[in-house]
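Missing here is one protein chain; the remaining ones are kept as they sit in the complex.
First chain written, first letter: the chains are A, B, C, D and E, and each begins at residue 1.
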């Protein structure tokens, strides 16, 4: 997280904590007590200017509210900037839901710009249609990119003329499990075996990790990959693609929209302000563009791949500040 | 206040406190000592993230400054966000003076929009020309609405072709008591008995409470009423108007520009920033519009009058958060 | 500083502190220890809402970082708004570097506006090409002003057709000591004796204090002087120019861009935000314009010179608030 | 309480708070939650140097522990001096149990001393054999006073030769309800109608309030009364006894051993110390003697009864300090 | 430590922390920096009413001073009660040096008392003559006990008529390594093989752990053993002795004088007081006696050996309070 935040250009660090328990076998009341006790115990190290937690595995807005309520009662004042990932109705921020996907798409669009490609003449595959994939597709589509294939666990859907993303959203919203069930019937497209191997300029893997690996990498036809999921390309897959000259925007950079969203929530809370979604998106896109450019330029200057450039640039920033700060005692 | 803030969409709650005394019979120095002692006593419960007072009856900017000075000396630091209603020269905010009137007018203009009416073809009466009424009239007038009648304690002034609001301001500013004295002479309009019963589309009662009651409600010719004053329509008046099909935007919603102003002042102070008046107004109008829409939609969905919808929507918001927060101990 | 901040319209006061030592004879490690000890000792009186230091003579970003690191370790949390003048990579703000020069130029452009002069038909001399002078020249030049002469310790450079300021920047950046060395050769201009006496409408003295004095004031041909340096005109020089009807924008007002930059950095830190340079500049120019206008109007109203008007306006503001606050005990 | 503490010569003030509920109909768990919530709510005003609560009606050591546990968790440190009345095993103090009775007896013994009476030749009645009465009797007895009658709700017990107080304790301890059941059989004494009217020098009413009233006062044979209970003598009773020349040591003074015990517990906690019971008793007796003497001397000097002297002396002390402190603001 | 403190009847708990380093290979300056950094890091959890550290392995008074200095500078005030084990010249306490030995002897003397033995007719062996052994011997000797044998690494010294302990102290103080070197020559006694097997009533093993084990236990002639060292009797030795009917006062109880000393230092610091050595010793002896009695009575009541009684009594106390406090959240 430290490196990710450093690369994302936000004033956050790293660190994780958790409780060893099985939330599947706990009642809501048990979860509440556990969340409150956990919050009370870590309270001394939390502070809007010291450590700001956010939800992760098996936790979400509700847990943040319980912890915030506990700490505010203990401290006698409620400071929303104490933690992020709060519900929109409780000091959370509008726009965060779509932030990761919008960031992934922004990286794709920036890559087109540095390559001198017009989005209107680019084709793309978006693999996965969950929170990340769907908003990646929507943002790309709105920018003029032709999405020729999308997919989720119900299958892959293809249309040479371009998928109608609005229809895909309608299909998903009409489905209780939020899936592309029967999209080939309503979406004016055909169901295919695997959208990953479709012929298109860009591939946005936004589904699971390790999808592009020793076995599949060779069949990828796209020349540019923007990683929306965490670790969609295995090290072996990475090498194969590198040999083919495929350019990859690493997850590290591409899907940092989530943690940037945490930072935006915190900043709004500090300000006692609630940004309109438009402002939120403008700032997000602007930051993602800067981050992309920094990595791109770094990679060019050092003649290395973007994945390595991202890591090096992130560490460099932290190292510079550590040196400047020196040793307290 | 809790419900009003909830409806206004601002992160504030309720609570009032005061001193039982007669400020009319106190010297300025006595008021200062009383204000300081009061501030010192309630200091432990005040905080920019716990409780933020503002002036009310018989108090104003000067009292806030005294309290702020006292608390800052006691705490060793001055945090302007501790209280609102401060003078513009002392961390107060530009735009607050006109905020209530501007909010009332915004509700009127939004009502026209949902009704599909063009402001340029709408006529209106603005009753009262104090702080609320004058800026309501000014904002409406600038949006193209024809104000056919205005009034204050000096009488009612009518012009079928529309009152020149700028002239009304000039008249008022040239009068030491800030009244429309002799406006019929300088304002190109005639003095009439009672502007409330004039034939116009909208009525903005911004004067005193209970003006529209059992006796007067039947004679109102306007089809739409936006309450600028607190409680200008009595329950009986309300029923009579409802029977006539008059739509009322309740005070609860319409005149919340004042408390929103308190919130804006607090947010600016938190940010160490001073918004330009233009930004202040843009944010105010934007928030008022959202609030109006929420109530309007709620009323439509539940098929109830706006007054009741406003109350229900306000309570709903608080109830949802209370449930989400749970019980501390 | 109190009067300067008051005039600049920023919520800051005055006060200076320092260490009696010879930094020239100290190792970096010695400076670090001294900075840390100094920070630890003054820590009790520092706070983002009580006292916010910034670097001055012989100190800069590095010293601020050492002090910030020390205090954050002692307090257990890091609040960047505690002090300003931090490096851009450590909560400092983009745009601060050019802020003073941009402010000086803004005063010049505002003076042209109130005088009804079109920048495109104005000629100017900018004396000094360090941090203040170079960005003064750049800003003026971009606004259309023809800069006929610039200078630094290497000499004065003149071009009746206007100096190419971009070339001057290139010249300076190609020189290790950041000087205009040999600019007459690369800058399409001629070297002259003293740019101060050149015939031009405006003179911006941005070099050293006391340049315009009893001996030199009489030879100045410019009708308008905007003081970029601190005290470039001596009291005697001031009288001579006044007799000649030269209008002077005093340093007090003209070069306040630096302290405004400190305030902007603090506000951004409070907000947990990082303004884009464009926003920074927009706010700076806006504030400078207001400040210029206030002094100009004050001088007109009181029929006094701008220098005196600036002082009086500054004191007036503080006096008003002092009176409003009253006496704590 | 303010006057009682003032008279007792301890640095405490007054104030009571409570919860309107029926503890009889609450489970232990419900009481715990209520106690914890109550403690959490009043926590901001509690502090070892600001306000120190102690149990009263329907509360005891357990409730204090719950509140202490809650506040210590909220504050992150446990300060036992925060509240008193804690169990001996949890920072409470040895000796507190007997403190009130010991104090009552001390007043009696001091009265004998100022009257020049030898305790060995004094007879006394102790009415009531609960916590206060039993230790009053024990202390008196150990000092040589002959207790000719004791009583509780089971009846009155008389022995002209003196009751064996040790036997009375044994009797009570062998009884599950801690009563003098059948004491006439095991205690070598006879059961009588009402011990209050027995012929003895001193009467120590330690049972209920209003026992000595219009109807009973006339029959009292004792010449000296030391009030162990709260308000055992009604105003009418007081007048009748005064007419008879009976000297009364008022409850206000005589039974202040309890609140002195709270103070001793607090002082021990501040010191992180645990006094041996002997030290506790020595300090208690010493303080009670001083307090008795102050009131006695005050009454003599002003030629008033002890009850009034006690009140006046208490108020005097507070008034003197209030005047010395002056007015803060 | 929790159980030891519980048994000792002092308001302390348990917990240890340390640094993994090799102090043997560090300069004093390196140790200082490490101590300061360690102190700074744990500072947030230290407090006179939250957690109070004391030195242990490889640390002592100097390290405590460094940590105290660091924390006092960080907090802006110096509270000596923050940590214990400080040098006598820096808020440490007189008497602490001898506390453990004095406590061991006190247990022995108490055991004699409950056994009905007169110290003047008791003989004893004190094994080890370091800090613990020497003051054990001194205290016993002063109480009249005849010490027939003492020992250290230089050998064992025996005198049927009783060792002159004052001479032993003189011998040790005249030796640079503080040993009983040549004591047989100056001490009027003979050197023997092993003092442990001497015929005496009491044995005080104050040297190393595991001295009384499977091999040696059978040869012990003493009927009573008071453990001054930590773990001088192995489990097997314990069984052998139990079979022989030997009564053992466990180390857990007998050598708790050290931690009691920490508590006394803290209490003095809280009080801003410096107890005379006599007061220190009186309180120490008093507390040790109580603790001995509690364990002795517990063992009698439960018919178990003292070692087990000590553990059970310690746990019982903590368990009782835990139950009384309940669960915070």
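In this text, a residue touches a chain if its C-beta (ideal position, glycine included) is under 8 Å from a C-beta of that chain, and two chains touch if they have at least 3 such contacts.
Since the structure is predicted, the reported quantities are computational estimates derived from the model, not experimental observations.
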(request) Could you tell which one of D:24, D:57, D:301 or D:324 touches the chain left off the display? (result) D:324
(message) Touching the hidden chain in the complete assembly: which of D:192, D:270 or D:315 does that?
(response) D:270
(message) Could you pull out which residues of chain C are in touch with the chain that's been left out?
(response) 33, 36-37, 40, 44-45, 70, 328-329
(request) Name every residue on chain B in touch with the hidden partner chain. (result) 40, 43-44, 73-74, 76
(request) Could you list which residues of chain D touch the chain missing from the display? (result) 11, 47, 49-50, 81, 263, 266-267, 270-271, 286, 317, 320-321, 324-326, 328-329
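As a working rule, only the chains that are shown with their structure count from here on.
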(request) Please state whether A-C or C-E has more C-beta contact pairs across its interface. (result) A-C
(request) Would you kindly tell me how far, in whole Å, the mean C-alpha position of chain E lies from that of chain D? (result) 43
(message) Two-or-more-chain contact residues of chain B, please, as numbers and ranges.
(response) 36, 70, 270-271, 328-329
